[in-house]
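Yeah, one chain of the complex is gone here, protein chain that is, but the others are all in their spots.
To keep things simple, chains are lettered A, B, C and D as they appear, and every chain counts its residues starting from 1.
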Amino acid sequence: MEKSVIDLKGVSIGYGPDAPPVLVEVDLSVERGSFVAIVGPSGVGKSTLLRVVAGLHKARGGTVTIHETNKPGHRPVSLVFQDARLLPWRRVAKNVRFGLEGLPIGTAERDERVAAALRLVRLDDYGRRWPYELSGGQRQRVGIARALAVDPDILLMDEPFGALDAITRHSLQDELRRIHRETGKTILFVTHDLEEAVHLADRIIVLGGSPARIVRDVRNDPGRDGGVFREQVEQLRSGIADNYSI
Amino acid sequence: MEKSVIDLKGVSIGYGPDAPPVLVEVDLSVERGSFVAIVGPSGVGKSTLLRVVAGLHKARGGTVTIHETNKPGHRPVSLVFQDARLLPWRRVAKNVRFGLEGLPIGTAERDERVAAALRLVRLDDYGRRWPYELSGGQRQRVGIARALAVDPDILLMDEPFGALDAITRHSLQDELRRIHRETGKTILFVTHDLEEAVHLADRIIVLGGSPARIVRDVRNDPGRDGGVFREQVEQLRSGIADNYSI
Amino acid sequence: PGLARAADPVRLEVGYIPILAAAPLFILDGEGWAREAGIELKLTKFESGPHAIQAMAAGKIDAMYAGVAPVLVARAKGADISVIANSAVEEMVVAGRGQFAKALGGKATPESFAKFVADNGRKVKIGTQPPGSVPDTVLRHWLFKVVKVDPATVDIISMGIDKTQQALLAGALDAATIREPTVTVTKQMDPNVSLLATGAEMFPNQPGTIIAVRGEVIKQHGDALTKLLKAHVRAVELIAKDPARAAKVANEYLGKGLMDAATLEAAFRSPGSKFVADPHGVVPAVENMMAYTKEIGSAEGIIPVAEAFDFRFYDAAVAK
Amino acid sequence: MRQPLKLHTSVALSALGVAVFLLAWEALARSGVVPSGLLPSPSAVPAAFVAEVRAGTWQTMVLASLSHYLSGLFLGTVLGIAFGTAAAMWGVWDAAQAWVVRMLRPIPSIAWIPFAIIWFGVSEAAATFLIALTVFWINYYATYAAVRGVDKDLIELGYAFGQGGLVPRLFKIVLPGALPGILSGVRAGLGQGWMTVVAAELFGIAGLGSRMSDASGLLATHIVVLYMVTIAALYGVCDFLFMQVQQRVLAWQK
Partner (left out) sequence: MRQPLKLHTSVALSALGVAVFLLAWEALARSGVVPSGLLPSPSAVPAAFVAEVRAGTWQTMVLASLSHYLSGLFLGTVLGIAFGTAAAMWGVWDAAQAWVVRMLRPIPSIAWIPFAIIWFGVSEAAATFLIALTVFWINYYATYAAVRGVDKDLIELGYAFGQGGLVPRLFKIVLPGALPGILSGVRAGLGQGWMTVVAAELFGIAGLGSRMSDASGLLATHIVVLYMVTIAALYGVCDFLFMQVQQRVLAWQK
């Protein structure tokens, strides 16, 4: 049995002290190196859950444990935000560099990693642009590059390919699978696209209900095609539909 | 033959006076009541094209003609932005009301139309929230509601369902088809999802190349399923792949 | 080598307000008389007496040429300051302009005030400094004791010294208390301005600018003060004897480039300038003024005057 | 990043801050650096206050200054916001006024006094004018920067929904978008206005400022301090109320 790197126990999450909770009774234990997709209706709490795992939002109750490993030159956790969230006062390359600053690596390696990340998202020539000079999809790709550049142990991705056309999306999906295979990162991947979830993840978590909880938690064998794939997608779809609210 | 409502002739578009153009030689004539999907790789110029049609960006060359009809109580054109672009200082309902202000309609009708639009995007209970209190998908839906509330003649939509889960997305797709059928609006619909394009549009335009131009312009019979559908999608995919650059 | 060096000069920081009454200071510095007496002066300009006093109370300056009133107040509040000599008296004069000056025709009477009010439908506006200050006190003395006008016919407006002149020239005031050299300058600029009353008419021996010194300095540099006063007396004499020369020197300090020496000379010669070094006569004048201040209610207590004066240095300076 | 404090914690902290400040002042006053008569301690204030209120001076002066202050503040704020917005929105107007503004901006209130006297005489209006002037500049610059900084995407949104005309653009996009910056200018003007009350009343217009400068001319420092504290109290209340209103108005900021 692999050791788990993310452990949520009886977690409930909400905004503001008086508002009703968004998520309740979340028990989730993620093994090192697994690729977990999180799906669920809009507004159910997927982004919120990710923010709690990233330590950006405090859970109201329950315990959140992240077993970080500290390799020098890497960040334990990084996050692709649903909105690209670029720093408007930094050019693209500097935005990608953001997470690398403060890591104990030389300038040459830093620049190399920035260039490699930009290459990966096919924005090699865009390093000197301001964020406002990018298209929506380009902006999102800069956000992906920024998260990948720090080579994290745990990679949290909030609908990272949401604004990308099919081809760019597929090529990035393939890259992501390659990275996952080669580096053994733990990946939490929020998506609204069930095909994408089934194509990529080895475990799929469905959030649903109001307040939301984990309504399904299924193992999946990624990368398959045809009948089994369809079946899995359809099963998930009905799983979501059953618990569809909001 | 129906009269065309949007006429672009030899249009070229760019940002800044010195930068190379983004789109060149765009000839596009859209008939009244048609549902046109625009697809193409990320950064090709889809949003830019929509902004030119909406009159928000000036073409560098060529002629842009929009035949607006002025029905009282309606706006001739409205736009769903790729980013939701809500006014942060207005609550959700007031954001939806934004386009209705200045139209010669009574308060009661205005409120009714706001409520109906919010109902349509399933955000009935969210009218009194601030934009920052919404999830990404909810924000996008407010943008859709705002564009629909003004009941425009020409509806321009820039990846309106990009951040929505499958179920919400399908229900909104159905709503959009119904609205199109019932009101005869002209719809320009940018999407990165070929299935969506084939499912919804009666005409599909593929942008590609660098600088981009219209590389394919195909008629489509929306709402079909199965083999023909697949075929159409695959054909488009290869059309895009052939002209994939950027 | 072997030549004995002269004793180190005594350094004195002297504050002043840029008015004509400080002219002796400019002369004794400009002519080099202070240096000859072994005193190294550093002159510091202040915009108003109170600021100078505060600086002196904080030990930042040693002596100053300033109005007598704030010195007395500061003493009463515990500042260790004494008056050692006088510089000028009867500085403040009343100047009028326009309609009002014409209406008075050179002679102020209660009737002419009343007539002006009747003709113009408003009170006579006279600008001066705040209640309790010397200008205000002597103005009131002139109005109500000397001319005996009806208080209902005048409106006394208190403002800063600069502002008084500007308001007078702008026509916002009918009359104002001003002093040299601005009396001369104002008359040159606006021929409608005329003198309504001299300082002596307003309040006989009207106290003016004195020299005040910090107690510490009196203890340590008594000799130097005597020498300084000798130079001061000499400067006062020069003004009387040779106003042209005095004007030339003072102009370097007072009006450098702002005024020509001729104007300054005219100011020295005007009835508004009366330089007197002897402090003895000032005491009764101040006491009279204090009494009047009390009478009109703009001051609460009587501040002991005589003990604020230290005549030793003046007496030593003029002895021999 | 910053947790809002509990109300009673923040009140306690404020009280502590003020107490420390007053003690430091009292200590300085008693230290004898300067004769205590010339630098009064805060403990001298109550007696002075009672005396001035008995004489009726305090009330008169407060009312007079409040009226100069409020009308000057109002005028300066409204005009400053109006001119700042206009300059930020119209390039032609901006260019035409840029250097004239640069010439007028650094002129101190004191230099304006003669003009105030000429235009308004020795009257309340002159004091109002001088206060309005300083307040004007602060609001002008704050508004200019705030309006220039409004998100261009939102202005585009306005055009897309038929709110691109001058009036709707201005009132529905530009001004709300610039509001945080504008309000920060208004708040700075609130204080600057009081700072100017004294200068504005230097030339014979009755009020706190003239009373203060009269008193300071006569070295009646306990009176000076009383009126300084009065101004501080009046300003404190204005500023506190303004902050409350601002918090409401900007509730849409996260």
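What we mean here is this: a contact is a pair of C-beta atoms (placed from the backbone, for glycine too) under 8 Å apart; a residue touches a chain by one contact, two chains touch by 3 or more.
Quick caveat, the model's predicted, so the values are computed rather than measured.
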item: Chains on display which the left-out chain touches in the complete complex; value: A, C, D
item: Touch criterion as defined above, residue of D:Leu70, D:Ala125, D:Leu175 or D:Met195 at the omitted chain; value: D:Met195
item: Sole contact to the chain not displayed, among C:Ser112, C:Gln165 or C:Gln206; value: C:Gln165
item: Which residue of C:Ala63, C:Val185, C:Leu229 or C:Ala250 touches the chain not shown here; value: C:Val185
item: Residue among D:Ala27, D:Ala47 or D:Ala232 that touches the chain left out of view; value: D:Ala232
item: Absent-chain interface as seen on chain A, which is shown; value: 51, 54-56, 75, 77-79, 81, 83, 85, 87-90, 98-99, 101-103, 130-132, 146, 150
item: In chain C, positions touching the absent partner; value: 15, 18, 44-47, 51, 54-55, 58, 60-61, 161-162, 165-166, 169-171, 181-182, 185-186, 189-190, 254-259
item: Interface with the undisplayed chain - residues on chain D; value: 1-5, 9-11, 13-18, 20-21, 33-34, 38-39, 88-92, 95-100, 102-111, 114-115, 118, 134, 137-138, 141-142, 144-146, 149, 151-153, 155, 169, 180-181, 183-185, 187-188, 191-192, 194-199, 209, 212-213, 216, 224, 228-229, 231-232, 234-236, 239-240, 253-254
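Operating definition for what follows: only the chains that are shown with their structure count from here on.
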item: Furthest chain, CA centroid comparison against chain B; value: C
item: Euclidean distance of C-alpha centroids - chain B vs chain D, Å; value: 49
item: Computed distance of Cα centres, chain D from chain C, in Å; value: 37
item: Geometric centre distance via CA averages, chain C-chain B, whole Å; value: 83
item: Residues of chain D touching at least two other chains; value: none
item: Residues within chain C bordering two or more other chains; value: none
item: Pairwise touch network: line, ring, star, complete, or other; value: line
item: All chain pairs that touch each other; value: A-B, B-D, C-D
